[in-house]
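The complex appears here without one of its protein chains, the remainder shown in place.
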Amino acid sequence: MSTVVEETHHDTHHDHKPSGIGRWLFTTNHKDIGSMYLWLSFTMFLVGGAMAMVIRAELFQPGLQLVEPQFFNQMTTVHGLVMIFGAVMPAFTGLANWMIPMMIGAPDMALPRMNNWSFWILPFAFMILLGSLFMEGGGPAFGWTAYAPLSTTYSSDSTALFVFSVHIMGISSIMSAINVIVTIMNMRAPGMNYMKMPLFVWTWFITAFLLIAVMPVLAGAVTMLLTDKYFGTSFFDAAGGGDPVMYQHIFWFFGHPEVYIMILPSFGIISAIIPAFARKRLFGYSSMVYATAAIALLSFLVWAHHMFTTGMPVFAELFFMYCTMLIAVPTGVKIFNWVATMWRGSMTFETPMLFALAFVILFTIGGFSGLMLAITPADFQYHDTYFVVAHFHYVLVTGAIFSIMAAAYYWLPKWTGHMYDSTLAKTHFWTSLISVNVLFFPMHFAGLAGMPRRIPDYATQFADINQIASIGGFAFGLSQLIFLWVAIKCVKGGEKAAAKPWEGAEGLEWTVPSPAPYHTFEKPPKVE
Amino acid sequence: MKMKPLWALLALTSLPAVAQSRLNMTQGVTEVSNQVYDLHMIIFYICCVIGAIVFGLMFISIIRHRKSKNPKPANFHENVKVEIAWTIVPLLILAGMAVPATTTLIAMEDTADADVTVQITGSQWKWHYKYFENDVEYFSRLATQQEQINNQFEKGENYLLEVDRPLVIPTDRKVRFLVTSDDVIHSWWVPDFAVKKDANPGFINETWTRVDEPGIYRGQCAELCGKDHGFMPVVVIAKEPAEYEKWITEKEEEQRKAREREQELLAMEMSEDELMDLGEKIYNSTCSACHQANGQGVDGTFPALAGSGVAVDPEAKDKHIDTVVNGVTGTAMQAFGSQLSMRELAAVITYERNAWGNDTGDLIQAADINEVMNQ
């Protein structure tokens, strides 16, 4: 790995920051922008979580008790959009902003002013999306996937707001991705070769290429929805010679790489944390890089596994089944490499490690249900049921979200200069771990037993499972308030953190003081 | 400990209430559904074995390689042979899985040589069935009472999984389904047949089944289609071929007679009471989903009928009939002329013109409907 020969201290006494609201509005500092992304993400996580609470409250018992079916559909739709575009993606972008420059020994991101724009258009986008819920006719109610013609001819005008907000979020992501690529390619410190970069940098590098490739396609797809609805085009309208299934092809061409965009940075985080707390080098560094690249490339070839029931010919179904199954190979390699890193290490179980280990086990469970879904004939029974809901919540919540929490605990000392309250943190971990499984594991059974997704009411044989899941949901939601408490408490104070609070941690970020000075690596470090 | 998911599963399966609800996929009643079930179980077991190995190793490591037990970490960070092995072995396992998956899929997609063909059309929010070989067609709507959904009555045994007119098919015969939609994408799913096919507007999809056992089989719409996506179930009754023949012949006769009777009823008048009674029934089962039981509609989406619009305008009788019979193009207001009988149409329009204080005093008869329909 990399070691620092020359230390740069001379900018710590220049460490003055601007003050007031202007600081945050006009900042081009990667640390400030990273913090803003992280706070936006946490806020959106709670907003999206509140919608999930509405969903689980209505589903607590059979019958309609709390909300009308159409409002329920709005909740499921906006919950999905907010969690994907407001919680997970901005969190990873925040982590990228904070950590990538430090990890490669660069003073900041390559394009600091564009960085500011990338962030500030996001609150605007979410005001539009969340505002649409208050329109006459309600907000978007067609699922985050927005299939036509439900989202065109048979929707309210909130579709237009949905499209605008997605465009803005897309522009933000694309700008961030460009920034990440240029930063990594052009601003690595001398000696920081590609194959010396921490895996978090590698996974974000590859993620950024995925973003550039597919976010524009999403923009195209939702633009076509807009023109079909308002400007007389017939992309997805059979009456005008179009095809509603074509929307699904275009959407999922974006949609599948999108889910890898939401997990590759996780892989990088886990690949930093496990070696640190096992006090042992990451096993198979090069394979990890190649596996990540393989996953990214394969992700372009599997989109129609979301469409097995649309009436595809057998040949196509087989092609997509085989390619989807193939992704299990590089993913498995990564899991095995993490276990091999643990093996004969010297492990301690601080909170980041707890989340990282939970990630490995629970993400793997999500991977297993994914493999089951890949099998086309079986998928006919799983598709659009709670089995799918269970699968993607395992990979996204106990996968992506847990990795984000692991990263937050891992790097909070570096960001704030304080150690977080470890009792509270461990409480957060255990309550989250138990409740998240009570929430999502039963959903596998609901799906297998025949419960479709996106329904506000269900047949009585699904009642017990739903009640258990709802209880888990309420508990999981409450547990996140503990996290909020830990984060705020840590920002405000706590035991002073050393430059490297974790004995086994590696990387340039641990060579600067905690909290990291406002400007770091203004002179590049020498890397062996 | 990281065993939480497994403990949760064990705990779940031992709870008496949960033990009653089915936890696994159905084996179903067709050869295909049984093959699908077997495939599902094989993949599941393979995943369990791999999981047991990986998680087992992790737990051993957590116990044996914690700092207190193993203070000096080992030094290795690569091993080409092992890495090749754990790339090749999963590939082989996957190839093994792919073989039965492929053969099952190819068998499932073979729709040739069907004995019976049924055209299935999804719309918001009901199914329409039309037999190809016989002159029988009808709509199939959710039969569960609104009061059960609103928690005023106790929920019945087949809550949300019952319809007024199920699809009837013969056992032991290959039944081909041609699935399409009138409006948005729906999906026709019967778990016991392992049949799920999307209903795409403007396109037909085909699928098939061959049911081994007579019985009643229940499924649901499996693609978000709007407000009442959760309220448009699928119910199929599979009868022995002889019984099916009897049923379909009877139904053909019934529908033929009903068409004749429609014509006869044109000459018949109904009393105000009869009209309001039948009208209220039809209104609650067909119109209230959008226009609401109290006729208030939904602001911005479904117009109010109580105290407003064509329903209270004494000059707009024909327009009111036209709206209900022919629908309104470009909106969600369907053409009910093909869905309700003339008697029903007359009754529901009379009801709309006199309920909720509308009090126009208009009584619409089947003859009036007939006139507008044949203008």
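A and B label the chains in the order they appear, each numbered from 1.
FYI, contacts are C-beta pairs under 8 Å (C-beta built on N, C-alpha and C of every residue); 3 or more make two chains touch, one makes a residue touch a chain.
Just so we're on the same page, contacts and distances are computed from a predicted model.
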item	value
Chain not present in the shown complex, as UniProt names it (candidates "Sulfurtransferase TusA family protein", "ABC transporter ATP-binding protein", "Septum site-determining protein MinD" or "Cytochrome c oxidase assembly protein CtaG")	"Cytochrome c oxidase assembly protein CtaG"
Touching partners, among the displayed chains, of the absent chain	A, B
Residue, one of A:V182, A:A294, A:I471 or A:V491, that touches the chain absent here	A:V182
Which residue of B:Q292, B:N326, B:S341 or B:T360 touches the chain not shown here	B:N326
Which of B:T111, B:Q292 or B:S341 contacts the chain that the document leaves out	B:T111
Per the touch definition above, residue among B:D182, B:D277 or B:D313 touching the missing chain	B:D182
Where the unshown chain meets chain A, residue by residue	11, 107, 110-111, 174, 177-178, 181-182, 185-187, 212-221, 224, 232, 235, 238-239, 241, 243, 245-246, 249-250, 253, 311-313, 316, 519, 522-524
Residue numbers in chain B that touch the chain omitted from display	111-114, 117, 119, 121, 123-124, 132, 178, 180, 182-183, 201-206, 322, 325-331, 333-335, 337-338, 372-375
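Going forward, only the chains that are shown with their structure count from here on.
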item	value
Inter-centroid spacing, chain B versus chain A (mean Cα positions, whole Å)	33
Residues of chain A that touch chain B when the two form their complex	62-65, 69-70, 73, 136-137, 141-143, 147, 149-150, 153-154, 156, 237-239, 243-245, 278-287, 309-311, 313-314, 317-318, 321-322, 325-326, 328-329, 332-333, 335-337, 339-349, 357-358, 360-362, 364-365, 368, 371-372, 375-378, 380-381, 383-385, 433-434, 437-438, 441-442, 445, 448-450, 452-465, 468, 504
Interfacial residue positions of chain B with respect to chain A in the complex	2, 4-5, 8-9, 12, 15, 17-18, 20-26, 35-36, 39-40, 43-44, 47, 50-51, 54-55, 57-58, 61-62, 65-67, 70-79, 82-83, 86-87, 90-91, 94, 97-98, 101-102, 104-106, 108-109, 124, 148-151, 155, 157-161, 183-185, 187, 189, 191, 194-198, 200-203, 205-206, 219-231, 299-301, 332
